[in-house]
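Written below as structure tokens is the structure these notes are about.
With one protein chain held back, the other chains of the complex are shown just where they sit.
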Amino acid sequence: MWIELQDIHKYYGPVRANNGVSIKVVPGTIHGILGENGAGKSTLMKILSGYTQKTKGAILLDGKSVTYQNPAQAARLGIGMLYQDPLDFPLLSILDNFMLGQTGGFADQRKKYRQEFESLSNSINFSLDPDAVVRGLTIGERQQLEIMRMLALGIEVLILDEPTTGISGTQKELLFNALSKLASEGKSVILVSHKLEDVEALCHTVSVLRYGKVTGRMDAPFNTAELLKMMFGTLPVPPTRKPTKPGETVLDLQQVSASGGRTGLKSCTVAIRKGEIVGLAGLEGSGQGVFLRIASGLKQPKTGEVRLGGRKLGGQDYHALKRLGVAFLPTSRLEEGLISGLNITEHFALQSHHNGFLVRWQKAFEKAARRIDNFRIKGAPASPVESLSGGNQQRLLLSFLPANPVLLLLENPTRGLDVESVNWVWQHLQEYCASETGTCIVFSSSELDEIMMVADRVLVFFNGSVIKDTKTAETDTQELGRAIAGKV
Amino acid sequence: MVELNLSILLAGVVAGATPVVLAALGETITEKAGIINLSLDGTILLGAMAAFALSYETGSLLAGFMGGAAVGAVVAGIVAVFSIYLGQNQVAVGFVLTLMTRDLAYFLGNAYARLQGPQVPPQPIPLLSKIPFLGEVFFSHNIPVYFSLLFIAFCWWYIYRTPLGLQLRAVGEHPRAVYARGIDPRKLQVLYAVCGGCFVGLAGAVFSLSAKPGWGRPQGAEGTGWIALALVIFGGWHPVKAALGAYLFAFLQVMGIYFQGWFPSVPAQVFQVAPFPLMIFTLVLMHLAQKESVLSWAEEKAWMKSIVHMFSGAAPAALGKPYRSE
Partner (left out) sequence: MKSSNIIKKIREILLTLLAVFAFTTVILLLAGAPPLKAYYHIFKGSLGSWIKLSYVIKAWIPLTLCACGLLYTFRINLWNIGVEGQMMMGAVVTTAVLRLGIDTQVPNLVLWLSFIGGIVGGAAWALLAGYLKTRGGVNEIFAGLGLNFVAQGIILWLIFGLWKRPGVASMSGTEIFPPELWLFYAPGLRISPAGLAIVIIAVIITAAMLRYTRIGLNLKAIGANRDAAYLFGLRPGKYMLIAMIFAGGFAGIAGSMQVTGVYHRLLPAISSNYGYLALLVVMLANYNVWLAPAVAFFFACLNVGSIQLPMKLQLDSSLSGVIQGALVLAILAIHAWRTRVKFRAAEEAPTKMQQANGSRVES
């Protein structure tokens, strides 16, 4: 089936996730959609699969304009999608998951669907036990289940969103073989990925997205350098910051492993020194979040050793580390960082260190007013935090940071901020490192140019491990981009 | 000394548990779909009152049962709509309705208090009731009792064996995924809340027309709703386990009468609260059974493992968190 996306726009409030995307997919091919985090790939695919509604634009199937409101209608037209987090039912068996949505009524149709399941899995070379419970499966197996379900529904266009994240090499091979087979049978496969390696290995054609727009299209064989340029743009190279002389080790991780995120953290050994700014790069959920949470005491490692300022940590929680001068700011400002329903003054009152019985409202108010002024927050002491814009929420969070932290851990500190706010945030943060305490900052970011601009050092996470640890002065975005994609 | 006659005792348990079984199964259906209907205790009373009044006025028992079921459906429907379409807290709405329906029942039922009304006649099943012991325990009752026995099997079959039951389980676990498969989770949740409510109302009707015939203040059904809510958890959201819990509860209640004979100094009411500490204890065990440390500890001991498994019933993942469209 021919698919044509024409001038697709999708706005989430002020955010333009897709800003005029046009893509054509030829039947019988595997079409890659490449781009970094936040480029708008997932949004585009959710629109195509009917899960989200577009703001503007048209979808043409075999030249005919179609509209649909939900995934079920899309499936009837032959479009199906595998989501990044599989939308399945962990407590149900594979067979139940397979049947669900295909059939209704009272009659027990397990036998019929078991047969269908088995013949399908033979034809596509997957081996799943239909009676196993989904909860115990790996992500790769859950993908296989979803693919089989899609095929049973008569899908002609199969969309896969980052399917190779968190699956093993063998499973990847199985998956790629299956996808190639589907394409050879005349079905269209759309593979969304940020991994060059996968796209290069599998796709016939690639469209690259950046900032919600298509920046290029290429047929196999691919020119890697060219693709990287489309993904990350041609970058200005202004390392605005003199590299500081790193001092003694502040944070020391030895062979630390932990669960969590999409991939967990796998035997990570990293030392972070005084006065350093370290950027954590990598696909979302490749272990950066777990790293930051272990360093801040929000999570305990399963194995390995963490030292802070030379002292071995043994199960101290976040509150204990906070007293030792560790500060952490989470990504989701309104979900984890700030308390919606409370105003700015109340946040400062919460923050206050004195242990009296009464809240010193006057002091909190004055402090709030002062900080609003210093941090140029657009808001009043009585403004509820949820009424602030993203940039102002981040300024507010930064204004809570203690005066002389030893270690600042920031998860995506500039996500969703405009350029002006980003610059402001970094100017402010750099003051900490220049100060006498010599604070070290560890931050994660999906923006390579941001890391290149402000960090002294970069750790690239891939599949839960640090696969690259280098000074920013000694690398470039191309090399980092490849590392993010798993090519060292 | 009170003498124990096992078959009479067990027959009493089967008959006495009937309304509790219906209410617990009704609520199991509702909660499987992800909706908590906290209003059970009041709904049962209002259902009992409506059933008695209707069958008294019309002379038809069937009208009474249908009226009771309708009351249960309406109350559950209010909880579901307030929660799913109006975004209100299910617990808050359910709790208000608990109190309100109870008072409504007392108020509207005042005129019917202590009247002699119709009553479901006993209908021993020919042949089957002649089987020694089993016949007396299971087949010498009336239609509601037989219905409740069949209903347990039906619930299990429906929930675990039919494609529709699969949808029911799915919507309580992951409404978004249900949406992605082309089923409207909200409609499904309202539907099953109302269905479950029907049986809760029916439980009330069984009280006033069969188990504790007649109407009054108090009717005697008070507290049953809370028990049923507890049994849903006790049964780990499994219909058969919940029903077994209901029989256990009825057994404790019947035994209470014997206990009173044996320990005349302890009032009967004390035995009636026995299920509640038991429920709390069960909940704690269920919490522990889900802890990783306990699981790994039990891993090596076969008998511990089976006990842990018994208490491992987990609430539907989306219980109390209805679907919101993006």
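Here are some notes:
Residue numbering begins at 1 within each chain, and the chains themselves are lettered A and B in the order written.
Note that in this section contacts are C-beta pairs under 8 Å (C-beta built on N, C-alpha and C of every residue); 3 or more make two chains touch, one makes a residue touch a chain.
Just so you know, these numbers come straight off a predicted model, no measurement behind them.
From the set A:Y68, A:Y318 or A:F365, the residue in touch with the chain omitted from the display is A:Y318, counting the whole complex. Annotation: of A:L338, A:I372, A:L407 or A:A455, A:L338 touches the absent chain (contact as defined above). Note on the undisplayed chain: of the listed residues B:R161, B:R176, B:R217 or B:K321, the one touching it is B:R217. Within the full complex, the residue among A:M1, A:A72, A:A271 or A:V359 touching the omitted chain is A:V359. For the chain missing from the display, the contacting residue among A:I30, A:A349, A:V466 or A:L480 is A:A349, taking the whole complex into account. Listed for chain B, the residues touching the missing chain in the whole complex are 38, 78, 82, 86-88, 91-93, 95-97, 99-104, 106-111, 217, 223, 226, 229-230, 233, 265-267, 269-270, 272-273, 276-277, 279-280, 283-284, 286-288, 290. Where chain A meets the omitted chain, the residues involved are 11, 13-17, 19, 38, 40, 211-212, 318-319, 322, 328, 330, 335-342, 346-347, 349-351, 356-359, 361, 378, 389-391, 414-419, 422.
To be clear about the criterion, only the chains that are shown with their structure count from here on.
Here chain A touches chain B in the complex through residues 51-52, 70-73, 75, 83, 87-92, 96, 99-101, 103-109, going by the rule given at the top. Contact residues on chain B toward chain A in their complex (touch as defined above): 158, 161-164, 166-167, 169-170, 173-174, 176-183, 314, 317, 326.
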